[in-house]
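Here it is, the structure, as structure tokens.
Missing here is one protein chain; the remaining ones are kept as they sit in the complex.
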Amino acid sequence: MTTSDLLILCAAGMLVSAYLMVGQKALFTAIRLYGVQSLLLGIVTVTTAVSESRPELFVTAAITVVLKAILIPWFLMRLIDRIGIHREIEPFLNVPASLLVCLGLTVVGYRVSTGFPGGAQGVSHHLIGVALSMLLIGLFLMVTRKKAITQILALLTVENAVFLVAVGVTPGMPLVVELGIAFDIIVAVLLLGTLVRRIVDRFESMDVSRLSKLKG
Amino acid sequence: MIPMIPDALRAFSFAMLQAAGLLALAPLLKTAIKKMKARLQNRQGPPLLQGYYDLAKLLRKEPVRSETASWVFVAGPRVYFGAAVAATTLVPVLVAAAPLEAAGGILLLVGTLALGRFALATAALDTGSAFGGMGASRDMTIAALAEPALLLGLFTSALAAGSLNVGGLVRSVLQHGVTFHPSDLLAFAGLFIIVIAETGRIPVDNPATHLELTMIHEAMVLEYAGPDLALVEWASAVKELLYLTLLVDLFMPAGIATSAAPVAIAVALAAWAVKVFLLAIAVTLTESTNAKLRLFRVPELVSISLGLAFLALAIRFL
Amino acid sequence: MNLLVWTLTVPLVTAAIGGLGGPRKFKEAVMVGGLLLTFALCVATARAFLGGAVPAAFGDALRVDGLSALMLVLCGYVGLLSATYGVGYLRRNEARKLVTPRMRREFYGLIPAYVFAMLLVSMSNNLGIMWIAVELTTLASVFLITFHDKDTSLEAGWKFLVLGSLGLAFALLGTVLLFAAGQGHLGEGMAALNWTHFMQAAPSLHPFTLRLGVVFALIGYGTKAGLAPMHTWKPDAYREAPSPAGVLMAVGMLNGALYCLLRIHLISKAALGPAFSGDLLLMLGLLSVLIATPFILVQWNLKRLLAYSSIEHVGIMAVGIGLGGEAAAFGALLHMTYHSLAKPVAFFSAGTLAQLHSSSNFDRIGTGTFSRAPVASGLLVLAALMITGSPPFGLFFSEMTILKAGFFSAHVTATSIFLAALVVLFCGFAFQIGGIVLGPPRDPKDRRVPQPEQFDVAMVTAIVAAIVAIVSAFYLPASLLALIHAATQVVWGSA
Partner (left out) sequence: MLQLVGVGVQAAVVIRLVTIAATLVLARWVRTCRYVALGGSILASAVTVSAAIQVLVAGRSLDGVLFRHATSGIVLSYSVTPLSAWFLMVFGLIAVPVAVYSVGYFAHSIAPSRMAAVGSGFNVMLGSVELVFVAGDVITFLLAWELMTLATAALVATEHEERASRRAGYLYLVMSHVGTGCLVAGFLTLAAASGSLSLSALLAGHLVSGVTRDGVFVLFFVGFGVKAGVIPFHVWLPEAHPAAPSSISALMSAVLITAGIYGLFRVCAFGLGIPAVSWGLTFMGLGTLSAILGVLYALTQSDLKRLLAYSTIENAGIIVLGLGAAMLALAYGRTELATLAAAASLAHVLNHAVFKGLLFLGAGSVVMGTGTRQLEQYGGLLRRMPWTGLFFLVGAMAIAGLPLLNGFVSEWLTFQALLLGFSSTPGFIRLNYPLSAAMLALTSALAAACFVKVFGISFLALPRSTAAADAHEAPPVMLAPQALLAALCIGLGLFPGVMLRALSGVLASLPGLQPADRLGWGSAGMMSPVGSFDHVVPAIFGVALMGAVVAAGVLAARTGLAIRRVPTWGCGGELSARTEYTATAFSKPLMMIFRAVYRPTRQVEALAEVSPYFPHEVRYRSEIEPTFERYVYGPLLRGVLRVANGMKVLQAGSLHTYLAYVLALVVLLLLWLGGTA
């Protein structure tokens, strides 16, 4: 199996993980899925690094795996352990309908991806398609899910999508920027985490749909 | 352009003469109408000179005024009188030229009469009696409603003759030859109604009534006595004569003198007297064949005349 | 050491000291002094630029052109104002025993940090750095929003953080795509993301990738700027944040985000012509103005009112840029300048009133504030007149310039809608402000008896800001004007 097949496989895997996230409600599973997704992203990065012999991508891969596949999932797990809330409550849209919508979003993503230099074939086309679809699906998750944690996960999915694009169509971002971005993401996640904690302490719930005092 | 001094003098003396003449004849007209009315009701009626007797008596009486009244109460009758008299100088009576033609035309005439009314109505509010206010209110109301019809009627003739100045109007009618146009009839009818309304005759107002609640003009002057009242009565008489003369000038100027020749004047005088007398008969007939209208029916009457005037305008110029 | 580096270091150090702790007086002195120095440095940088130099650092990652210089000066000014006002603000709360040590730390630490981030944005020439800096402002403001640690402030903070991070993700994607569009024309390493390189390589950028990138970048930075429909975090954030921080957001963050939008717009303009991103900006700007209108008409809270007004103003600026043409661009930048000068007055007076009545809700503030807080009320009216673009104040002229450009351009219909919205906005503002300032003084039996207005450092700051704003309407220093023109050259240079 060629590298390109591998790439496409991983990308597909990421998309599937996103779909699975939409499909279930257990928070732990969601976090694991995110971890897997990040892992796949790491593999994609490494593969590209090898195939296009771009050593600096190894660093990116390392960051990705360490940060996103290990640290963040661990942090989030710890968080929900502390809080002791394990299941997502009924989302605004039920699962089958959500999956249908996501299907539509995927179509949109792929359609757009055909505009890239690669045209409608080649690896990059798939990577972009997957990435954009993931992006939209992540956003869709944020719209439909009520639990703060799920929203964080969705946000991180979007983040992954962005990185997938970065890996797929760019010769890799400059290192400084990479580091900066990574740092920002860590801080953001920590912040989100602490906020979640405070919210739970305050409202005895992680259901952010209840945060609707501020109107008009 | 403004008449030089000698002309001015001539004009003013002429004006005084004409004004004096009308002043002298006005009471006669009033009594004449009274008498004719009485005759139609198989009554004897007052002697023809009754008007003069009344005025003489009133002028000799001790002036009595309300203690709540201010100078406005005093000014009222005088301005009213003055306006009526001054107005006469704007219409030609015997000669085809108004004495003070230079001063202005129909608009000024109407304005002057409005001025008189304004003065009297204001003064009527001065005594604090309810009737004064009632009269003032009603008189102003009717006048307001009559105004458009009056002006429109006058405009019709004026536009036909191409002059808004009564003198000029008469002259142009004379020189184009006195012709009859159906619109004249309509305009005349319209104006006649207005004259009835403005002079406080039945069916709009009843000059002979003694019931305050139905009064209009009478209520307005209820608080006046002695010389003041005399002025008011006299002025109203002059006003009436003035209106009739105006009708004469507008619709049957034939016979009016175009020169100062004594003969012409004499003829004109006779012609004028006859025409005014005819109109007086018309007024009398109207008075005796109609019942007084409720105040709120008056608008209908007036709107009829407005309609007539407008129709006249329309059929004349379209 | 490099001027720019100094300009960045000073606020950073100030933040560090402020965050560490120490006696109050000391912290106050440090914050005010530090930000005063920062402002001075900003001015110095601008002067240097006007002197013909192009201050740069870290291999052009930081580079000051006309636009940056203008931004620097404005940010420095606002930073200084919010520092001095902030001192007064915190003192007032201290007097009422409302301040915890945490608050002190956060306050004295975050405000300079925020200023640092704003400055970094304003001088960044590298899209990557730019993104990181914007992200920093976001992180800093989260703390400021949740400063008072109430239910509502948590809610506002959460919404802000989620929306903000999402926006930033988009901005990042946009940046990545722009980078991708420049495959092989941008050179290697750090410098590859330099805006200047993009401008040089503009003709050879891949159009579709570029378009996609521009779209995402506009949405992303638009979120930070508060362009509709990504504006929804603004009212909540403004209401919860303490007024000094509010000013930083309403002017600093707004300008910064606008700066990013402009940079992106310029790249797209150079590569695809002005229409593409221009129309996007015009559309979003118009939408913002239209969305702000009804909420101002039926508003219930003073600070939210200001939030919607800033949504309106960013909309106006976006429209100005979107219309295209030198006049419009100039109008937009002029508007930005005057807005930066006028908005603080609004925030300070409103903040004072809110503090006196310990709430910014209209029903709590009541009517007839003129009778109990004449100075603050007077300033509020003044500010309201200014930010609604009434003559003879500056925003009148800038709005006129934009409107004129609009009617002269091809977008007459859009401009007419825009005009109509402005009219309604004015009426809404007049109604709301009149409602609290005018009217009978509230009855003394009211149990929530408000604090008396006192003449403290915050008040002085407000007055000074007001004077500056008024004077600026008639007379802008030639150098500042030169900056605006230079910025216009950048945005719509004949080149």
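The first chain written gets the first letter, and so on, giving A, B and C; residue counts start at 1 in each chain.
Keep this in mind: contacts are C-beta pairs under 8 Å (C-beta built on N, C-alpha and C of every residue); 3 or more make two chains touch, one makes a residue touch a chain.
In this text the structure is predicted, and so the values were computed from the model without any measurement.
All shown chains touched by the missing chain in the whole complex, by label: A, B, C. When the full complex is taken into account, the listed residue touching the unshown chain is B:Ala19, out of B:Ala19, B:Val221 or B:Ala268.
Seen from subunit C, the chain kept out of the figure touches residues 158-159, 162-163, 166-167, 170, 207-208, 211-212, 215-216, 219, 223, 229-230, 232-233, 235, 291, 293-295, 297-298, 331, 334, 368, 370, 385, 390-392, 394, 396-398, 400-401, 403-404, 406-408, 412, 416, 419-420, 422-424, 426-427, 430-431, 434, 438-441, 472-476, 481. Mapped onto subunit A, the interface with the missing chain covers residues 92, 105, 108-109, 111-117, 119-120, 132, 136, 139-140, 142-144, 146, 208-209, 211-216.
For subunit B, the residues in touch with the chain missing from this view are 1-3, 8, 12, 15-16, 19, 59-70, 72, 77-79, 81-83, 85-86, 89-90, 100, 102-108, 111-112, 114-115, 117-118, 121-122, 124-130, 132-134, 136-138, 140-141, 143-152, 155, 158-159, 162-165, 168, 223, 226-228, 230-231, 295-296, 299, 306, 310, 313-314, 317-318.
The working rule: only the chains that are shown with their structure count from here on.
Taken together, the touching pairs give a contact graph of some other shape, not a line, ring, star or complete one. When you average the Cα atoms of each chain and compare centres, the chain farthest from subunit A turns out to be B. For the pair subunit B and subunit C, the distance between C-alpha centroids works out to 80 Å. Residue numbers of subunit A whose C-beta contacts span two or more other chains: none are found. Of all residues in subunit C, none touches 2 or more other chains.
On the subunit A side of its complex with subunit C, the touching residues are 112, 115-117, 135, 139, 142, 148, 151, 155, 158-159, 161-162, 165-166, 169-171, 173-177, 180-181, 184, 187-188, 191-192, 195, 198-199, 202-203, 208, 211-214, 216.
Within the complex, the subunit C residues that touch subunit A are 126, 128-129, 131-132, 135-136, 139, 142, 146, 149, 151-152, 154-159, 161-162, 165-166, 168-169, 172-173, 176-177, 179-180, 183-184, 189-190, 192-193, 206, 208-209, 212, 235-236, 239, 295, 298-301, 304.
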